[in-house]
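This is the structure I want to talk about, given as structure tokens.
One chain of protein is taken out of this complex; the other chains stay put.
Note that the chains take the letters A and B in the order they are written out, and that residue 1 is the start of every chain.
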Amino acid sequence: MLSPGGQGTKEFWSLLCEGRTATRTISFFDPSPFRSQVAAEIDFDPLLAGLTAREVRRMDRAAQLAVVAAREAVADSELSFDELDPSRLGVTIGTAVGATTGLEREYRVVSDDGRLHQVDHRYATPHLYDYLVPSSFAAEVAWDHGAEGPVAVVSTGCTSGLDAVGHACGLIREGSAEVMIAGAADAPISPITLACFDAIKATTNRNDDPAHASRPFDATRNGFVLGEGAAVFVLEPLERARRRGARIYAEIVGFASRCNAFHMTGLRPDGAEMAEAIGLALREARLRPTAVDYINAHGSGTKQNDRHETAAFKRALGDHAYRVPVSSIKSMIGHSLGAIGSLEIAASVLAIQNDVVPPTANLHSPDPQCDLDYVPLSAREWPTRTVLSVGSGFGGFQSAMVLRGEPS
Amino acid sequence: MRLTLDDLKRVLIEGSGAGEGVDLDGDILDVTFEQLGYDSLALLETASRLAREYRIDLDDDAAVAASTPRDLLDLANATEGEPA
């Protein structure tokens, strides 16, 4: 996985456990024309990360992140490709905004910085079609590992990272694939993305204090901090993993998504649809709400999200919502749109592995309407076997996944 | 120059359309934006257009908090501004 402040799983987990933040003043371009000037950037060098010059030229940054993260996941899985029919290996990659960074860069070239409406095809990169249609992300990962089974990109806005993994689980369950490489990537830190979130005041303008700009559940929060990243997993049926003696991080025992059918960006304060998704995911997992040891929240740090979500937890879990630790890693690594759901699955899995729940950084004075235990500032040693991870996105998508560790 | 209701109506329609079954030519000064079919996004779009066209820089939170055209006009006309 590739996260701001943590390239590779180990670095990512130590960042979270230490409660450090990776948000900073944008360095990729001059952010001064924008209302929000902070982001959680990755100091990613694709060549150092193992990509060839040709691959770098061919792929948008988000595709590069996906491919590098998938390589780490496949290596870590110690999957033996000799025993795996390529037609039984599939790929699902989630992304919210695809190759938006590469598209904007190329648009500037062919339009002469916006001067031409009739953009000039003679200056277009030959790889532009792969930016246009981000199914190329899944194709790149599939080629890399010889997958010839079902391959797709799932793009449901900010729940893409959960939904792509949920989609892959469905394919395994129905028998369409034996092993899935599944995860998500987004690299949206570009002027057009900043501008569009500026226009709806979704991102924070706490530009004078970038390290503390992402403040989920805090009374002073005023929007999210844009991030980027990728996390990819190798999924296989429990029996298969046991048979080959694989290292099992966790079992995905429940997943559900619902839609609020209310507004493309707005949320109703009652959290009903997210609560519905949580209830369904728990039912699929055959677990009671009280079995949840930790909630990895969406916790974007917008005013409405954090209240919406808090209401959803109470609605779905009842009194247990007040007893279970809840935290948002977006406080540290920002909101990488479609990728974040997979980064949060990774954090959930690592919480199970380590019996530690990551904190919500920058949470000094909670919003009175956000009255749960958000694990402020410092990670907590906590027996964690069952984790609920949720996401909420533009388009009204609400998703919930339940992950469970093996009995200790 | 004061921003008039007609100016505001034009900006609303250009930026966000008109709600179904809503007569914007009626007496809408004190009809809530919700009843007129405008949500917070429509108000943000309107605020951004007022800034571009009339150089009226509304405070975002205040713009979204305006509940009627009268509120928004009062806010706009209390804000430093001049025609573009």
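Note that in this section a contact is a pair of C-beta atoms (placed from the backbone, for glycine too) under 8 Å apart; a residue touches a chain by one contact, two chains touch by 3 or more.
Definition applied: contacts and distances are computed from a predicted model.
In the listed set "Thioredoxin domain-containing protein", "Maltose/maltodextrin ABC transporter, permease protein MalG", "Putative Actinorhodin polyketide beta-ketoacyl synthase 2" or "Ion-translocating oxidoreductase complex subunit D", the entry agreeing with the UniProt name of the missing subunit chain is "Putative Actinorhodin polyketide beta-ketoacyl synthase 2".
Across the entire complex, contacts from the unshown chain go to A, B.
Contact with the chain that does not appear here is found for just one residue of A:A62, A:A142, A:I333 or A:V387, A:A142.
When the whole complex is considered, the residue among A:D60, A:E178 or A:D198 that touches the unshown chain is A:D198. Residue A:S155 is the one among A:S3, A:S77 or A:S155 that touches the chain not shown. The residue from A:P134, A:P216, A:G271 or A:G391 that touches the chain not shown here is A:P134.
Summarising the interface, chain B meets the missing chain with residues 13-20, 37, 41-42, 44-45, 48, 51-52. Mapped onto chain A, contacts with the missing chain fall at residues 33-35, 86-87, 90-91, 96-98, 103-104, 107-108, 110-111, 113-115, 117-121, 124-136, 138-139, 142-143, 146-157, 163, 167, 170, 174, 176, 191-192, 194-200, 202, 256-265, 273, 276, 393-397.
The working rule: only the chains that are shown with their structure count from here on.
Centroid to centroid, with C-alpha atoms defining each point, chain A and chain B lie 36 Å apart.
The residues of chain A lying in touch with chain B in their complex are 199-201, 263-266.
Considering their complex, residues 39-41, 44-45, 48, 60, 64 of chain B touch chain A.
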